[in-house]
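Sending over a structure as structure tokens; questions will come in a sec.
A single protein chain has been omitted from the complex, and every remaining protein chain is retained in its original position.
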Amino acid sequence: MEFLGIYYYWVFVVVLMIGFYAVVAKVNLIKKLIGLSIFQSAVFLLYITMSKVSGGTAPIFNDEITGLLYSNPLPQVLILTAIVVGISTTALGLGIVVRIKEEYGTTEENEIQEIDRR
Amino acid sequence: MKVLFGVFLLTLLVITAVAIVRTKNLFVAVMLLGIFSLLIAANFFILDAADVALTEAAVGAGISTVLFLGALALTSEHERTATPHRLLSFAVVTVASLVVLYATFDKPTFGDPNAPVHQHVAPWYLEKTPEYIDIPNVVTAVLGSFRGYDTLGEVFVVFTAGIGVLFLLSARRGPSGRRQTAEPPGAAVGLRHDVIPRVVGRLLVPFILLFGLYVQFHGEYGPGGGFQAGALIAAAFILYALIEGEEQTLRALPQSALNALMVGGALLYGVVGLAGVFLGSNFLDYSVLASNPVSGQQMGIILIEAGVGMTVTGVLLSIFHAFAARDRA
Partner (left out) sequence: MTAPELHLPVLQVVVPMLIAPLIVLLRPQGLAWAATTAASLLSFAIAIQLTTGVLGGHTYQYALGGWEAPFGIALEVNSLSALLLLVLTGASTAALLAGKASLDRQIEAHRQPLFFSAWLLALAGLAGILVAADAFNIFVFMEISSLASYVLVAGGPDRRALPAVFKYLIMGTIGATFYLIGVGLIYMMTGTLSLADMEIRIHEVAEQRPILVAAGFITVGLALKAAVFPLHVWLPNAYTYAPHAVTVFLAACATKVSLFVLLKFDFVVFQHNLLGHDVQFAAFLMPLAVLAILVGSAVAMFESNVKRLFAYSSVAQIGYILLGASMVSYLGLSGGLLHIFNHALSKGTLFLAVMCLSMQYANLQLEHLAGAARRMPWTMAALVVGGLSLIGVPGTAGFVSKWYLLTAALEQGALGMFLIAVIVLGSLMAVVYIWRIIEAAWFTAPAEAPPGAQQMRTEAPTLMLVVTWLAALSNIWFGLVTHVPRELATTAAANLLRHLP
């Protein structure tokens, strides 16, 4: 179980950095947005990992069964909000990319800079 | 057994993420992103976060994929440029990951009930929810009432994204933008000519709508709530639009109705909050909405969740139509 705990945090770091790499290194604007999405999902994993209680269950009461151990509801609430914020940012970003394609004819950052330089 | 399953899911997650970044075909990347979201949702589920898993699946795997595909249809499917400065980026990323790994060394043990994160505020929520709000789903209680102000902000984030996309995609197009595809009269609209999607889709749409309404109103008793419901109902309409075509969908639920949903939902939430002020207490205090404070809390949560569901449905559908309409003429 201890191994699983450590593994969760290491996977969080790895996925975070994969997403971050895609955002900074890739040139295609949609690829950057995809990377941003992965980057944010890793953060969600961090919060939910810390909310888990061993032997616990989802924090929903059941009248028949009492005396249960529950996992922490607060990070779940925060991440619900964060997921919605993430999709809103993605939607807006995609709208911008569509407009860029219409105005510049390309969605590759280096080509856009080239066009603006002329 | 549980450990093995957890490790398996996590490893699959990393492999998918690497595959997404490496592929040059953006359509493949978006599909893999959908799988990535589902894997994360599965992870959330085994970590006891049922509401979050539902939201991630509906919003991340569902709506997000639709939006990306909509954008891809309007731009291009292939990533043209090779990654420049690969070595530098790798170096920066490696340094950053070492910093973050450094942070995980002193973190509390995974699942430890005595960790600081499970003290202080969390047990108070678990203890006081039956007393003050008396609904089974503690997550909804915290989301809707204890931290309701954050949720108000969240609704307005969604609203901002909605008007943002509508604003951006209402601009008159520049010289390079016009698509010359004129549809010949009598041409196939949507997927009407494909029998299987049409039949199955038409069977599914009412069930999805019903499930969406169920999730909306049962958010207090089980996983669910306004955001998930809004995403599901929007998904039902999007499925309908894919099969029957966009014009038909706009006839079923016109843009003016969508605007009314967007604005109405956000205002409903705000008005419920202000009702607390006018009835003598603080903003977003639902206890004063009824003679019995506990019923007041429950009523308040039902109303604001309805507001949330309305706004999310309106925004997601408006964004979908904005992308789809840009493809026409």
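What to note about this one:
We just call them A and B in the order they show up, numbering each chain from 1.
The definition used in the following text is that contacts are C-beta pairs under 8 Å (C-beta built on N, C-alpha and C of every residue); 3 or more make two chains touch, one makes a residue touch a chain.
From a predicted model like this one, the values you see are computed outputs, not experimental measurements.
Judged over the whole assembly, touch between the missing chain and the shown ones holds for A, B. Touch with the chain that is not drawn comes from one residue among B:117, B:257 or B:325, which is B:117.
In the full complex, chain A touches the hidden chain at residues 20, 23, 29, 32, 36, 39-40, 43, 46-47, 50, 74-75, 78, 81-82, 85, 88-89, 92-93, 96-97, 99-100, 103-104, 109, 112-113, 116. Residue-level contact of chain B with the missing chain is found at 99-100, 102-108, 115-122, 124-125, 128, 145-150, 153-154, 156-157, 159-161, 163-164, 166-168, 170-172, 174, 259, 262-263, 266-267, 270, 273-274, 276-277, 281-287.
Quick note on the criterion: only the chains that are shown with their structure count from here on.
Of all residues in chain B, only 2-3, 6-7, 10-11, 13-14, 17-18, 20-21, 26, 29-30, 33, 36-37, 40, 43-44, 47-52, 55-56, 59-60, 63-64, 67-68, 70-72, 74-76, 79-81, 83-86, 89-90, 92-94, 96-97, 100-101, 104, 107-113, 115, 117-118, 121-122, 125-126, 129-130, 136-139, 142-143, 147, 150-151, 153-154, 157-158, 160-161, 164-165, 168-169, 171, 173-174, 176-177, 221-223, 225, 227, 312, 319, 322-323, 326 touch chain A in the complex they form. Residues 1-22, 24-28, 30-31, 33-35, 37-38, 41, 44-45, 48-63, 69-81, 83-85, 87-92, 94-99, 101-105, 107-108, 110-111 of chain A touch chain B in their complex.
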